[in-house]
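Worksheet for the structure shown next.
With one protein chain withheld, the remaining protein chains of the complex are depicted in position.
Right, chain A next:
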Amino acid sequence: MKAASAPSYRMPEPAFTLRTTVSYIEKKRKRRVAKEIVTGCCGCCNALRPRYKRLVDNIFPVNPQDGLVKSNMEKLTFYSLSSPEKLDRIGEYFYQKASRDIYRRRHGFVIIAMEAMDQLLVACHAQTLNLFVESYLKMVQKLLESTEPKLQILATQSFVKFANIEEDTPSYHRRYDFFVSKFSAMCHSNEDRPYMRNQIRLAGIQGLEAVVRKTVSDDLVENIWEPVHMDKIVPSLLFNMQESGFHMKEVGSVEAAPEDELDPPTLAESCLRELVGKASFGHIKAVLKPVLRHFDLHELWCPNQFAVHTFRIIIFSIQAQYSYTVVESLMAHLDENSKSSPEIRTSIADVLSKIIAIAAGESVGPSVLEIINSLLCHLRDSVKNGINQAEEKQYQDALINALGEFANHLPDYQKIEIMMFIMSKIPFPPKVNQTPADNLLQSILLKSLLKVGTKYQTIHFNTTFPVSFLEPLLRMSLAPDPEMRLLVQKILHTLIDRHNNLEKLSKATVLVSDLDLVLEKSSRPDLIFINKHGPVIYDALYTSLQIETNSVENIEAIYTTVSLLCVELASAEVVIDIIQLLLGIQNLAITNTSLSASQAYNLHVLVISVFELICVVFDLPSLQKYANKIIAARRKQDHFLLPEMLSHYPDNHYPNPKEPFVYLEQTAICDILREDGLDPSRLSQTSPYGAGGPGAIAGTSQRHSWSETNARGSVVDIGTTQDVDSESSSPGVQKKLPEEKLTFEHMKRVLTEPPEARKEAEAEKREELNNFFRTATLAEIMQRTKPKHEDLQTKLQEIFKSLSSSEVHRSPTHQKKVEQEIPVYEQNFPEMFAY
């Protein structure tokens, strides 16, 4: 080091003194600084008075170990504050000195130079900073370019300080490209000495953090969100995080690292948090893309602890309103991985399910349905992928789980929307050539629906079951596939049960008082609901019980549904309706020869169990006495008529229809109800399910017409088509008398057309509709049927009018039928068509 020339304490000298020294400078130049950068030809040589150089030289001690010469540093600082126009030259001179020292491996002096520059940087006024920054950054870069880890770390620390300084007018041509590249490389240091490796990586992360801080607020300086930067920064952070393995530890056992002991994983994590937190909507993808890519390349999906950990960090740090972008990206990533192994997809879906709840709270409007739709699409694709693989099934479960988690955190009104949306995606009625994949898709979608349903808490039935939801649900309760029917019942259970009685009512029993049921008086809206929709529901349940493919689970599930309805909708009217239904079911068990013995037994068990339940729930002592008599008789004569429901009964064992006192009797019940203060008159009218008592088959045909006009008639042509379909695809559905499948369309024709023409037109119409329903979406079907329903009401009115005005023309049988049915139409139709 050259000797320090005598320090001058004078303030900047006048211009003439400067001139006198020019020749001296020239000499010096030739001798020592020949390789100095040629800064240009602006002819400003006269400003190059070496005073600043001397001041700079003076801060260096003879021995680098002695450190910065503090008093001289003060002089330099004072000088540069008073002559800020010299700052760029001071900086440049420092840079040249340091370059030389690095080259000669005199690191002690380099460190001192850096320290001095740091101090000048801090001392500079904001307005003048710009003059200095250029050479300062060149200096930092120079140090980073050296192979000496110590210098690299020093430079990074200095850069971090620089990044914390607020600049008034950042220089727009400044670029941080090199810093991002170099710091990212440092994050991946593979230095042999572990301690040094850690230090270099730590410095790399700190450097990246500093660049982000420096640039994030001003895109003009450097758009740090450009992929060219993010593709370096993000993997560098993740690479350091994944090495920690602390995400593998149990949640409870995570000990916070000592505050002062920074380690790369912890720092990388906090840096990622900061980065994500600063990302605006337009930038979020630039962060997420390299994250996803990193997980792919480093095979970090399976097992997925680190992925879950990382995505939790992301979703908690991201500005809340963008959180659904994370969900969206993960889902898009599932798309991209459609060819990957089911294990990977399951893991991704699992990550999704673990963060989706957090996003749900912030998702609004269309994004909600988009997310649901996307999940459903993935389910559909998965079904296409493979039907029998266990791994694929796990993937589906993970998706359904995600769906449930998502729905769980949405407000209830959105849950209903979602349920209706899922419903609209279920392909129904089943196709004629239904494949196992179609079946699977239906049942998977129903499972999703069930999942959402379990997260929903019913308050009023009319909000839970809008007609547009209830109606297709009931239709699906008659699906040919028993699995699917069971799912529909389970959906009904979870939606009907408001008092946590579901568990208690899951198995048929006559020991009702042991159940400890929670009861509450039903509200007016509920009673209005069941008045309106009860008949359709009961009919769907009744019809479902006729299906030959029912297992004991199917029948028991219907028991649960009926019981829940009793418990949740206790009213005098409901009592009568349900007793009527029970009588119908009992009749079915006795007369329907296509049911197996075990099905018949199961039905009897259902009947007595619900009957007993009614007595307890509605507190009907006389009726209960009657019930107990029957139970006692059954216990004596055929205990298989009592719970529990079995799937197999002893060979050649059938319920004996002739056995006295073991079945409910309509007339007896009517009398007893009167004793209990209820009006049984409706019960003594002709039952919609048949005459009621054992052996009274006479009324069956009427029940059919009733049911057709309600449950199926309500959807008119859809109902007809479905019947056609189910006949061809499922022999299980009872359709003995096709002539009886009356809809109003049909009825009108019956009344007005000659039989031949009617049959022809009907066949044609069915064909056409069949085609339509095979190809149309549910939305289209709704569209198509909607105006019809409205039409129908007008038509009905016409018919009724014409009936009353011209009865003479009707045959007696027709007349009778129509007359009986009038009240039912009036009661049920207007609402049924109110989509």
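One rule holds for everything that comes next: a residue touches a chain if its C-beta (ideal position, glycine included) is under 8 Å from a C-beta of that chain, and two chains touch if they have at least 3 such contacts; residues count from 1.
The rule we apply is simple: contacts and distances are computed from a predicted model.
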Hidden subunit of the complex - UniProt protein name among "Ubiquitin carboxyl-terminal hydrolase", "tRNA pseudouridine(55) synthase", "Ras-related protein Rab-30" or "small monomeric GTPase": "Ras-related protein Rab-30"
Candidates A:62, A:297, A:632 or A:646 - the one touching the absent chain: A:297
Among A:235, A:264, A:535 or A:655, residue touching the chain not depicted: A:235
Identified contact with the non-displayed chain, of A:115, A:145, A:167 or A:573: A:145
Omitted-chain contact residue, chosen from A:192, A:514 or A:651: A:192
For chain A, residues in touch with the removed chain: 35-41, 96, 99-100, 103, 138, 141, 145, 147, 172-175, 177-178, 181-182, 184-185, 187-188, 190, 192, 227-228, 231-232, 235-236, 239, 290, 293-294, 297-299
